[in-house]
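Only one protein chain is missing; all other protein chains are in place.
Naming follows writing order (A and B), and every chain is counted from residue 1.
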Amino acid sequence: MEIGPILSAMWRNRTGSVLVALQIALTLAIVVNSSFLAYERTEFIGRPSGIDEKNIVTITSLGFGSDYDHDATIDADLALLRSLPGVVAATASGHVPMSGSGSATGYRASMEDGAPMENGNYFEFDEQADEALGVNIIEGRGFLPTEIRRSDDPNSERMPEQAIITKALADKLYPDLSTAVGQRLFNNVGESAEIIGVVEHMFGSWVHWQNIEQVVWWPVRRSPPSTYYIIRTQPGQRDSVLTQIEPLLSASNRTRIIRNPQTLEHTIKRNYEGDSAMATVLTIAIGLLMMITGLGIVGLASFTVRQRTKQIGTRRAIGARKRDIIRYFLTENWLMTTIGLVLGTVLTYTLNFQLSQLFDTSRLDPWYLIAGMLALWLLGFLAVSGPARRASLISPAIATRNV
Amino acid sequence: MLRMSKVSRIYRTELIETHALRVLSLNVDAGEFVAVTGPSGSGKTTFLNIAGLLETATNGEYHLDGSDVSRLSDDQRSRIRNEKIGFIFQSFNLIPDLNVFDNVDVPLRYRGFNAKERADRIEHALKQVGLHARMRHLPAQLSGGQQQRVAIARALAGQPAFLLADEPTGNLDSLMARQVMDLLEGINRDGTTIVMVTHDPELARRAHRTVHLLDGQLANPDPFSPPADRAPAAMSTVA
Partner (left out) sequence: MFFYNLRLARQSLAKQPLLTALMVAAIAVGVGVCMTVTAYLYSISGDPIPNKSDQLFAVRLDGWAGDEPFNDDEPEQAPWQLTHRDAMALLESDVPVRQAAMRKAVYTAVPDNADIAPFLTISRMTANDFFPMFEVPFEFGGPWDDRYDQSAGNVVVLSKKTNDTLFGGENSVGRQVRFGDERFTVAGVLAEWAPKVLFYDVNNGPLNPVEDVFMPYQITAEREVDGSGNTNCWKDERIDTYWDLLQSECIYVQFWAELPDEQSVQRYQAWLDAYTDGQRDLGRFERPNNNQLNTVTDYLKIRQVVGDDELAVWSIAILFLVACLVNTIGLILARFIAKAPVIGLRRALGASRWAIFRQHLVEVGLIGFVGGLFGIGLSYAGLLGLRKLLPDTAALTSLDLTLVLMTVVVAIVAAILAGLYPTWRVCRLQPAMYLKTQ
């Protein structure tokens, strides 16, 4: 193919060629980095939480006044909730996982000097917690109803007798043991509890916390006056349960306020809002930029075709076939795109480096670059094919016409 | 009016030097109508470009209306083109998006006249060429001859020292060509100097005298110029 003449034609119109190449380069850098960031966020949001997110609703009860009886209220509420058709299990809870609200503290495997301290995000749960969250206890057992400490227990400030922890925390605290079950879990002042079970996997309170998988369960009720309920329903029953519980609980007891009936899915979505907004904004920007770049190429190519009408007619008159004309423009565009992509590769990595330095983003996965290049080659091809086809339709008779 | 002495113009590219004009000397007096003829490649266009201050000469001196214009800045040349020279082109070169009135208006805009002055001049110029009634037409709605007359009106509106015409009838049929030539002659009779570049001997004959270019030089350094019998009373209408 006539690369030589095309190159020299491009050289004569180097400003135009440079602009197209520069635009391709910028587009590549932006598109690749944006899609990388966007995909990272999407992956982050999509991390498996271990919890049956889709079938859970949560609700808050907040007591007030001197008539309020915390334990009696929770007993009655749980009996009511567990009796509802469609409800699989319900637990009273100190916090809701992935809600942004919770408590964490340091835990150790022993009180010896130098024993490492690990962060654990702790939840007050009852015997139905595993069922209510839809998580698996892979070692040991869950809590027994008798183990759950009521809020009026005189020892309520002390550490409970039993604890359940997640595998992630167990692996950190007891890395050399085949199971953490039977081990003792110490807090920072030396109190300890027996680990009776290990949860395969679950997320704690804060979706952006690096130790989100390190969770501790205590068999206690949250101190008065408030508590959450986590209610897991059969598939398809969630929304009907959600609409029932608020009026039912409100009517059952006037010494408290029932607030915020919510699907867990919604709560999680709210907590990932910033991340999903970022992914969405970047995705829209990618689409718009591809569109602008594509239309820009169409515009410039149409312009070139119009400028060269006479030249194209002359080529046709001296024997160029339609496909030769098309091929000429496709090759020219391919060359400009490719030069742009080479430049763009440098730009992409520069931008990625700057972003990672300034804003602590991660380093680029080269597959994104390759995908971006393929996309821009395709875009360039599609954009120029229309004008190229129009060029091929120029009549050879133009050559003899004195325009 | 126009005095070129030993003007030359050399185009250089990486490989070759082209001597488009070689040591050309030429005087045109006020009120003259001079035809510059020659075959293609003889340097007519270069002469026209230099005479019209569209290009500068490589060497030599050029005096226009009494002042040396050979070494002026781009802005100064723009100003002289605007005020002293009226161009008439073979292909009319009207701006297709602008109507007749606005086309004639173009040079006046750059002159900085106020709106009233411009309107007066445009109307006057269009009356001169007989297209007063077509002020709001677009060029495409006019015949070739009419378009060229608009171009002449545009050249006249600024009341230039001289008109520079480049094959003014080259794109016209013979009837229209004659009308245009009659018009130019009339303008010349009213006192405007005209230099016309053409390859057509018929046209050249209607001028007071003819200068023939060949290979960038005058072919007949004319010792009798200007012919006394056809010279009009020397006068200038330039303000």
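The rule is simple: contacts are C-beta pairs under 8 Å (C-beta built on N, C-alpha and C of every residue); 3 or more make two chains touch, one makes a residue touch a chain.
From a predicted model like this one, the values you see are computed outputs, not experimental measurements.
**Q** Of the residues listed, B:33, B:62, B:87 or B:101, which one is in contact with the missing chain?
**A** Reading the full complex, the residue touching the unseen chain is B:87.
**Q** Determine which one of B:38, B:107 or B:216 touches the chain that has been left out.
**A** Of the listed residues, the one touching the omitted chain is B:107.
**Q** Spell out the interface residues on chain B facing the chain that's missing from view.
**A** 45, 49, 52, 54-55, 74-75, 78-83, 87, 89-91, 93, 95, 97-98, 106-107, 109-111, 154, 158, 166
**Q** Considering the whole complex rather than only what is displayed, give the residues of chain A touching the chain that is not shown.
**A** 15-16, 19-20, 22-23, 26-27, 29-30, 33-34, 37, 62-66, 105, 157, 188-189, 223, 225-226, 257, 259, 270, 273-278, 280-282, 284-285, 288-289, 291-293, 295-296, 298-300, 303-304, 306-307, 351, 354-355, 358-361
Assume only the chains that are shown with their structure count from here on.
**Q** How big is the gap, in whole Å, between where the Cα atoms of chain A centre and where those of chain B centre?
**A** Using C-alpha averages as centres, the distance is 74 Å.
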